[in-house]
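Everything on this sheet refers to the single structure shown next.
Only one protein chain is missing; all other protein chains are in place.
The first chain written gets the first letter, and so on, giving A, B and C; residue counts start at 1 in each chain.
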C-alpha cells in the first residue's frame, strides 16, 4: 500500500478528501456528512475503524467529527452560541458522563505568545473553573444537583518548559485523577478556506506527526491514563502547502491545455509522487518554519476561544 | 509561649524585627548581617534552628537569606548584574550541585494577569530552558562540559486551574525527576519601603499561612519529594498592615505625649495584643482583599524578573 | 472660606459627603439622589452651579452624575446591561445629539500597562469604531438612517509620550473635528467600598488636581474646543487616604471613650485641619506613590470596561 505523500494537515476530513480526489476507496474508513444548510453548519464524521485504515490515513483509529462553520470568523453571537451547542452535543457523545460527579481536566495546549498558537491558552482563560470550589464546599455550593469538577492547565510549549507536554499532563492527571482530559489545540490545515472556520473533535487524543505506531509524545489514553478528547481549530497553513497547491493547479491546467499539449503528454506520464517531487524542488527551503495566517487572526482566535469555552462551561449543567 | 499577633509578612527578616522591637530574644533563631555599603546591598541571614524557634517565628526551620538592594527599582544594569551574582552565589550555597548533570525545575508561581503577582511567570518567561536540548542532543550540544538541565512550569493559581499548585508541581516533579525545585513567588511585606527592593532566598520552600505544622498545600521537600529553594520578592503590603502600622505609631506617640498624658497612662496598661485588638476594630472590614502597591509596579516587577532569571540562567555555567 | 484640607478624591459625590460630615451647607451646590432599590443602582447628581461652589468643592462648575452599582464587580450580564443603559441615558442627557451625523471622539486615558489605570484603553479596545466606514461608504453602509461617527484614541501617559495628554487630544480634535469628546479615565476614590462599583459621568471634562482656576493641562471645552464628557470609575484609593480614615476613626472613638476621657478633652479642642496635621505626621512619607486596590482588579476593570463600551456603542443607534 503506497502511503500518500506527506502534505501536512491535522484534519482527518482533509486527509480523506485527498484520497477522494484520486478516487481511492480506503477500507476501514467510513465518512458521514450532515449539512444543515438552514443553520449554515456542516458536520462531517470520519470514522477510522481498522489499523489498516489508520495506516493509510496517517491518523489513529477513532472518531473525527468536523464542524465547518463559515460564519465563525464573524462576530455573530447567535451563530457562535449554536456552534457552542453543537460542540457540547458532540462532547457528550464522545464522553461517557455517567457518574454523578464527573471531573474533567482541560489542557490548553500551545504558545500563548504566538497568536495563531494561542487558542488553547485562551480557551483555558475563559473557563468557569469549579473543581476547587466543589472540593472545598461540596457540590451544593454550586447550587446544582450534579456538577462537573472542571480544572484546567496551560502547560506551555517545549521551548518554554524544557519538558514534553505529555510529561506535564501525565503528572497532573496522576495527581488529580480526572475522569477525562479534554485537550484544546490550534491545528494546521491544508486549505486556507478552512482557517478559523472549522472545529475538529476527536476521541483519539493528540498524536504529533504521522500519528500511527508507538508514540511517546502523543497525548492519548495510552500515554495519559484517562480518555482524551481533542478539540482543534485550524489557524495556520504551512507556507509550503499553499505553494504546492498552486503548483498542482498549474500542472493540472497544463495537462489539459491545447497550447501546451507537449507538456501534457510528458506530465501525464508522472504519477502523483513524482509530480510532488518536481514541485518540492521548486519550493524555496527557507519556507520551512513559515506559516500562512489571516491578517485578523488575533480577533478571530479570541472569538472562537469563547465559543469553545462556552461548550466546556456547560458540559455538565443539565 | 505567646504567639505574636498575626500581621502578615512573608519575610523572615521582618518577623525577626518584630520581636527585636519588643526586645525579645528568640531561642533557636540566629541572625547574621552583612552590609556591603560600597555596593549598596545588605544581606541578612536568619537561621531558624529549632522547632521551638519555628513555632515562635511562624516559619519552618531553615535558612532565610534576605538581600536588601535599594537600587533594584532603578534601571541600573550594572547594579542588577551584581544582585544577580549575589542571588546566584546564595543558590549555589543552598543547593548541592555536586553531580555532573544537575537538573532544576523552576516553578513560576502566581497570577500572570495581576501585575504584582506576576513575578514568577515573568521569571519563567526569561529563562534559557535547556532540558529538552540536552535530552535530545546530549550536553555537548550546549558547548559545555557540564550543564544544568533547566526546565520550567507556570502552574497558574487555583482560581484558574481548580487545582492546588502543589498538586501540579508534584505531578510534574514525579514525571520529570529534577534534582531540585526552585519556586519563584511574589511576597507580601510589612514595610512598604521593602517593596520591589528585597529578595528572600530560602531552603524551606513555600508554606502558606503560619507556615508551621503539617501543611498539605505547602511546596516543600516533604510534599514534593525533592529539595525546594524559594526565591521571593515582596511586591505588595496588605492594606490592613499599613493602617495598623500608622495607628501603632499614633498610639506610641500618644503614650509619650505630655498633652495626652491621660491616654498614655491608659494605653501603657495594654499589652501588644490588646492594642492590636483596639486597632483591628478600627480597620474597615472592606480592606480585606485590598493590597498596597507602588504606581510603577509593572515596570519594576519586569526589571527584577530579569535579574532573577539571569541568576538562574547562570546557575550551572561554571 | 477655608478650603477643606486635601484628601484626594476624584468623585464629586465624596467631596460633597465630606462637607456633610461636618454639617456644612455649601452655597451653589445642589445634590439630588435617586435610589432604585429594585435594580440596586443608586444615582446621585451633584450640580455645582456657582464659581464659589466650585472653589469650595475644588471641582469646576457642572453636573456630576454618580451611579453606585454594587454588583458591578460580579459577572452578572443582565445587571451590567442595565448599568450600560443608565450610562447611555445620562450621556444622551449631557450631550446634545441633535444633528443627523453626530461625531464623537472617545479618548481612552491612562496607562495600558498598569491594570488599575488601564480602564480607558480597555474601553477604547471594545468600541465598534464607525467613523472611517461612514467616511468611506456613507451612513447607509451601516444599515441605519442615522449614525454616530465613532472614533477613538488611546493617547498614553506622559511618561510614555513626553507630551501632555491634552496636547495630543487637542491636535486630534483639530484635525478630525468631532462634535464632542468623551474621555474615559480611572479615578481615585476616598472610600475603598466604592472601588470598581461606581461610575461618575460629568460634563466638566477632566481637571487634574484641585480642578479650579486656569488649568493648561485640563481636558475641557476651553482647552480642547468641543464639549467634553468625562466617564470615570474609581479603581484605586491613595494609600495615605486609607491610613487617614482609620486614624480619624481612632481619634473619634477616643473622643467618646470613657477610659480615654482625658484624650477626648484635648482632641475635642482640635479642629479638622489640626487633627489632619496630627495624623499626617504619622503617615510614613514612603506611602507617597502607593495605592490601594483589590486583588481582583484586573478582571473587574475588564468587566466594567465592557459595560462602558456597550453604552458608547449604542450612543446613536436609536
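The rule is short, and it goes like this: contacts are C-beta pairs under 8 Å (C-beta built on N, C-alpha and C of every residue); 3 or more make two chains touch, one makes a residue touch a chain.
Please read all numbers here as calculations on a predicted model, not as lab measurements.
Undergrad: Given that one chain is not shown, what are the shown chains it touches?
TA: A, C
Undergrad: Among C:9, C:45, C:130 or C:309, which one touches the chain that has been omitted from the display?
TA: Result: among the candidates, C:130 touches the missing chain.
Undergrad: Decide which residue listed in A:51, A:101, A:222 or A:298 touches the omitted chain of the complex.
TA: A:298
Undergrad: Thinking of the whole complex, not just what is shown, which of A:31, A:85, A:142 or A:247 touches the missing chain?
TA: Going through A:31, A:85, A:142 or A:247 one by one, A:247 is the residue touching the chain not shown.
Undergrad: Which of C:17, C:167, C:248 or C:299 touches the chain that is not shown?
TA: Touching the chain that is not displayed is residue C:167.
Undergrad: Could I get the residues of chain C that touch the absent chain, sorted low to high?
TA: 124-125, 129-133, 149-156, 158-164, 167-168, 170-176
Undergrad: Which parts of chain A face the unshown chain closely enough to count as touching?
TA: Here the touching residues of chain A are 113-115, 192-193, 239, 242-243, 245-247, 249-250, 253-254, 259-263, 266, 279, 282-284, 286-287, 289-299.
As a working rule, only the chains that are shown with their structure count from here on.
Undergrad: If I list every residue number at the interface of chain A and chain B, are over half of them used by both copies, so same, or under half, so different?
TA: same
Undergrad: For chain A superposed on chain C via Cα atoms, how large is the rotation, as a multiple of 5°?
TA: Angle of the fitting rotation, chain A to chain C: 180 degrees.
Undergrad: Among the chains here, which has the CA centroid at the largest distance from chain B's centroid?
TA: If we average the C-alpha coordinates per chain, A ends up farthest from chain B.
Undergrad: Quick one: chain B and chain C, Cα centre-to-centre, how many Å?
TA: 37
Undergrad: Chain A to chain C: how many Å between their CA centres?
TA: Centre-to-centre distance between chain A and chain C: 47 Å.
Undergrad: Taking the mean of the C-alpha atoms as each chain's centre, how many Å separate chain A from chain B?
TA: The answer is 42 Å.
Undergrad: Enumerate the residues of chain A that touch no fewer than two other chains.
TA: None at all.
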